[in-house]
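The complex appears here without one of its protein chains, the remainder shown in place.
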Amino acid sequence: MLNRILAPLSAAWKEATDSQVWTSIFRHGKPVSNRNRALVMMSNVFLHLHPVKSRKAGIKLRYTWCMGGITFFLFLVLTFTGLLLMFYYRPTVEYAYADIVDLQEHVPLGIMRELHRWGAHAMVITVWLHMLRVFMTGSYKPPREFNWGIGVVLLVLTLLLSFTGYLLPWDQLAIWAIAVGSNMARATPLLGTEGPLSASLTLGDISLINAGNDARFALLGARSVGQPTLLRFYVLHCVGLPLVAAFLMAVHFWRVRKDGGISGPM
Amino acid sequence: MIDLFKDLVNWASGPTVLFTIATLGLLAAFRFTQVWSKTSAKVFFAVLAVFYTASMWDPDFFLIVAKPDNIPITGVIFLVFFFTWFAMHQGIQNDRRSAGEGEVLEKQESEKVWVWPDLVYTEMLAMVILSIVLLVWSILLAAPLEQPANPADSPNPSKAPWYFLGLQEMLVYFDPWLAGVVFPTLIIVGLMAIPYIDTNPKGNGYFTFKERKAEIVIFLFGFLILWCLLVVSGTFLRGPNWNFFGPYEYWDVHRVEPLLNVNVSDFFWVKLLGRPLPTGGFFAALMREWLGILMVGAYLFVLPVVMSWPRDKFPTGFKWLSCHHYFEKMGATRYYLGVSLFLMMMSLPIKMYLRWAFNLKYIVAFPEIFFNI
Amino acid sequence: MSKVAPGHAHNISKLNVIFAVSSVFLLFSTLWMIWFDYSREWKGFQRQFVQMERDLTARQIQEAQQGINQADLQSVQAELQQAQTALAAEQAALEALEAEIADLDTRRTLADIREREIKAVYDSDKFYYEETRERGTPLGRAVSDDEFQALETSFFTARDVRVALDFELTQKRAELREQRSSVTELAGRMEELTQAVTLARNKLDSLAPSFPNTFRNLPVVDFIDPSIEVRQVLVRNVTEELNFAQVPRIDRCQTCHLAIDNPDYADAPQPFTTHPNLDIFVSRESSHPVDDFGCTSCHLGRGRKLSFSGATHTPESVEEEHAWMEQYGWKEDHYWDNPMYQANLTEAGCIKCHRDQVFIPGAEQLNQSRMTYELAGCWGCHNTTGYEDKRNRGPSLKRIAHKTDRDFVARWVRDPKAFRQSTWMPTFWNLDNNPDSELRARNDTEVAAIVEYVFEHSTDDADYAAPPRGNAARGEALVNDIGCLGCHLTDESGYDQASIYRRRGPALVGTGTKLDAGFVYEWVRNPRHYWEDTYMPDLRLTDQEAADITAWLMGLESNGFASMAVPQADAGELDELTREFLRTSLPDAMAAERLAGMSEREKLLFSGEWLIRRHGCFGCHEIGGFEDAQKIGVDLSTWGSKMVTRLDFGYIDIPHTRQAWLEQKLTAPRSYDRGKVKAPAEKLRMPQFGFSDGDRQHVVRNLLGQVRDEFPQEGTKTLSAAEAVAEQARHLIHNYNCRGCHLIDGVGGGIYETIEDTGMRPPNLNTQGSRTQADWLYHFLADPTEVRFWMNVRMPSFNFTNEEANTLISGFLAMDGAQPFDEEQERVYDRAELRVGAQLLDQLQCERCHVAAAAGTMEASQLAPSFRLSGERLTHDWIVDWMLDPQSITPGTQMPQFWPTDQQGNRLTPLPDVLDGDPMAQMRAVASYLMNYDR
Partner (left out) sequence: MPDPPAQPAAPKPAPRRAAGAAKKVTRREFPFLAIGWGMFTAAMAAGLTAAGRFMFPNVLTEPPSTFTAGFPDDFAIGVVDTRFKERYQVWIVRDEEGIYALSTICTHLGCTPNWLEAESKFKCPCHGSGFYASGINFEGPAPRPLERVGVSLAEDGQVLIDKSRLFKFEAGQWNDPASFLSLT
């Protein structure tokens, strides 16, 4: 009786998958044969991130813990939820806090904010664990030194992304976390007003490094955390850093493949 | 009985005690590798879980740990412990295998297999599970939102985001320019430099411990103790006025700690010679800080050279200081770079112990030009 | 040429050339971009200003150098020398003292460190001690009682040691300071003498063209600490209206107007000229500090723009416009609705905050503008805020039949200016859209209809009796002397140059041809009998005087006007008119039928009523049957904010700005109908006022100021209690035209231009509130008595109501901040003081001028009111103030200052022996004596 139902369905499916539309999209048949398995990997722009065949140990979870994959997945989730939040959040001193409250209270699926925030914390953790795995399996050794360097830069970018995002709700937690963080920039040697040796940089009676142009000013865009800072962090968080991170991730994935795929004993 | 246990835990989580126990514990674990077995892991996690859930009944503990932004740190504790154990466990098993006559696990399974569907499938499952975790976490726990920002009213304590609390904890011991700018840059540069300093070809692509003991010990000490432990203690154990509070203590704003930190120059001039600090121009300042400058200079510039001497040059008690074989293996530039980075890293625990032992504030103090170490 | 290597598509060497050339242009355009962003118009002005500052400071140094009197400097230097040598003598003692201080200092620092250490532990243990005592549970550390006690004592002893050392140290230091005090004090004085020079010299150095000063303003590096930078004011409470969004105002005008608040640049060329009267505007202590008001709140324009034409400056004249075009590349900014007021119209900006003030002290131009707008009667047809509850502008027509005859009214209404050039009455006919060349007959018919209606609805009680015979010559003399010229002109040449207050009443020209003799006689004796709420006062004329004046007035004929043709109604036009008005409510057939049934007179009355409703005559005149008619004009309360796109420029070629449209409208109101085909009902109805240039500018200034902006409460002027009382009094002063004769708040005195002899002019009412006693003033206003007997001008009786009089008196008191009514009665005088007063009076020979009756050859300006009146008229304090400084109260008075002040400001006395030479006591004695003169 079952196949009386299934038969027309599978016929319809066969009909559909032979149509010109389908075949123009998918260059491969059902990936049951080895040839199709190879084709499916190579013809799909996303899947061709992975090689067609790879060392068995390298695929096992117990080796890679899938930390890199999870971090990348979280990055995609954050980009998606972040984009949605941008439809409701206005980065101005008057509206920022109110918009966050609105997201909590009445914006449909306002939970996007929670997803974004916890996703961000999760991504920071998984990035550290990814570093731990790469170090413990010695995968930074040649020929993968450069890729390890790219990885460290990506780690810093993740922390910066999280740091700039932290200010956007514009509540006490946010402004004082950033105030403490940015006050450290004031102490940069040579470039911060309260850094060592910066007082010696003078020209005539003009002190070259002052509160109006030092490293902290470049970070905040003003002398104290205020509207310019909120805007500057908003632009960095939503556009500046994600683009750079995405760009470096592309390089990172590319170098994983070019330096010999997942590391394994020689 | 419970109070006794609580007092014990409060005492044990003091910055000095916690740091020492953790460091010694880690070094012991490296020494007696059987600690990394499955059973001991199970026991350790059971104890940790019981301690954690039991402590939830203490209102003060719950108040701090259950703060929405502190949940990820509980996650950090469990995840970091688990994955460190997991890596070390596999490493030691591989060591046992290669010690015998077999090969490391990764060598045995080095044949090529189809990626589709295996890897892609596991990745999709990972994504699904992660989505579940995220969704449940978001449903159960609302994102924090305190009062609107008020630049005039600073909360007590005001903390940086949790992943920077390691740096903020360092601020207690070092001046902002060191703790906030120089050390973070060194961490980043140091991390990137690891592949170029570590010339040991072995251990590439498989878990091991025996073949890369020095690198793992240094890295894990830096990562677990100097980063994760400081993050955890900065989040849970640092309260108002950045005073230390045990996990079961109420964050009382009025608590006063005797802060009588003294500089090396104070020690030498005031305590030793009973004379006030020399004041006046540049040379007076140099005269004031001569001892501190000497100590720092020796530590940073003289010590690396001394460490490169062969073992026989050292008196019996200090044999461990010699890193001559590294000097040979790595070549001069790599050696000096590596050792000075290592010394910079070790300056943090050293400064911590100096602070706890002698209430030392600055070794070298030139407040006029904001240059204090 | 194109040698393409095999296996290549292009000739690489050619590409290299292209690459080289394009890279050069790339670099050039990038640098050009940086330069383009850097070179801004306002930077030129700032560099110019730095140069001017240098010259000014150099000049100030010169002046400061001359300013130092060398003698003082020498003496101080000498003293300093001596003090230094004296000090050098006990050098040894000083050194010992200094050594002792150094030792004390060390011991003190050590004690301080010791105290700090114990205090830290003490504070901490105090916390734990409290915890253990209160909560019993030892948190961290248990601290027992005696342990804490011991700690406390050790802490307090350590503190004692440090405090003792502290005390001793401050003693010693004070002693040292004492030793050196003479030297430091002299050095301070010398420094003070030369301070002006040193300050100016430092300023000059900071402006000197050194490398750091040029480096800091170079492109790219001018973020470090530039001296050439944008200067702006962030104004919170005077917001900017961005169409339903109130935005805090940011004005960057000071970026070019750098010396706007610096008095040294009063005569510098624009844009560096100082702002006029800094006591009212811009400076920190003025009532409009720039930090709280900015610039565009009064001047309008675009505060945020930094270019000359971007800020929408408005040229005052065509020549200035051309000058600006060529100098600054000025062009009218089409995309900004509120361009800056013209410089001379800026006071229009005051209205939006001072909305409910009829007289704004300090805004002379605006006060005149608001008065011109009122006298012209614009508010009769156009509703305007601030002009709501006004009495009708024109005389009432309800009893016109007795005042004048039909022919005169017809000719007058047809062309008022022909009869009296300075009249405010506008012309309705022979304008752009109803020129006599085409519509003479229709215009005459309309006039005839209106006159018919008005006379029909005028009351018809008995005519006036003929007046007694009067002597015209004496009449003319009377008019010129007793004060009629305060409100009326007699010769109309250059009438708009005369004081605005003298154009309040109609010019006394051609009254013979206009008025009925009997009416004039009755009107001059008691104007209210004809029109009860007229402001024309009663000059208490005797019958003979009234007759003389009537005779003179009736003698004034204007024959040219009398000989003009009287407009007659034309039957055909009248039918046309009546049918037109009938058709507004009836279909053609019925209208024609109704028309046929109407008599000639009915047609005149019917169309007359419609014409009055169309032309809006009831806006200014009270006409029977139109008591509750609505004003025909559009509301002008917010005309200043009207969108330029809403103005119909028609076929007139003028710049599309609000001001230009208004000036054209006032010059030729109906010119916007030119070239348009309109039915009579649709034609523009605004009459031709024939404004002179000055009057037109006044109306423009007032209308441009009527804007819609609302500011938050703290941005607008809120009257204090005293100011509110003064404001009510000012309303009365304005309505009754007191400024026609008197000077109030330093403004007015219209009649002064007709009286050369200053002594004969009505008094200046400055400090009137504190000058006279309230009771005396009340009775004087009700029934004026003679104070200055030698004057011809008479104080008229205005028949103030009780409430009006009190408002006036409390208003004058509020203006001077004086206390009302009370303190005169209970002042007690002792006889000795009065005797001294009398003696002083004789010695100073006061009564040579203060005489009771005219004495021989004295000039009018030398005469002064007799002392008999001062007892119940003046107040004691005012007499003292008057004697202190007469010129400050009445500038130009002949009253000498008996007690002058010397350069340092202390008071001298001509009679040192009296009351042991104390000038104030002497003045008080004189004042007391005067207060009891007649007792």
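For reference, chains read A, B and C in written order, and residue numbers begin at 1 within each chain.
Here is the rule we go by: contacts are C-beta pairs under 8 Å (C-beta built on N, C-alpha and C of every residue); 3 or more make two chains touch, one makes a residue touch a chain.
Note that the coordinates shown come from a computational prediction; the quantities given were computed from them, not determined experimentally.
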Which displayed chains the unshown chain touches: A, B, C
Residue of A:N44, A:T79 or A:N213 touching the missing chain in the full complex: A:N213
Option touching the unshown chain, where A:P8, A:G204 or A:G260 are the choices: A:G260
Option from C:D72, C:D160, C:E175 or C:D291 whose C-beta touches the chain left out: C:D291
Per the touch definition above, residue among C:V220, C:V318, C:A832 or C:A853 touching the missing chain: C:V220
Missing-chain contacts mapped onto chain C: 13, 16-17, 19-20, 23-24, 26-27, 30-31, 33-34, 37, 116, 119-120, 220, 222-223, 229-230, 232-234, 250, 284-285, 291
Residues in chain A touching the chain absent from view: 38-39, 42-43, 51-53, 142-143, 179-180, 183, 186, 199, 211-213, 217-218, 221-223, 226, 228, 257-261
Residue ranges of chain B at the interface with the undisplayed chain: 152-158, 171-172, 175-176, 240-243, 253, 256-257, 259, 261, 367-368, 370, 372
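Everything that follows uses one rule, which is that only the chains that are shown with their structure count from here on.
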Result of counting contacting C-beta pairs for A-B and B-C, higher pair: A-B
Length of the line joining the C-alpha centres of chain A and chain C, rounded to whole Å: 64
Separation of mean Cα positions, chain C and chain B [Å, integer]: 73
Sites on chain C at which at least two other chains make contact: none
In the complex, chain C residues that touch chain A: 206, 210-213, 215-216, 223-225
Touch list for chain A against partner chain B, complex: 31, 34, 37, 40-41, 47, 50-57, 59-63, 65-66, 69-70, 73-74, 77, 97, 100-101, 104, 111, 113-115, 117-119, 121-122, 124-125, 128-129, 131-133, 135-142, 144-145, 148-149, 152-153, 155-156, 159, 162-163, 166, 169-177, 179-181, 183-189, 192, 194-200, 224-226, 263-266
Residue numbers on chain B that touch chain C, as the complex places them: 3, 10, 246, 249, 254-260, 266, 270, 274-276
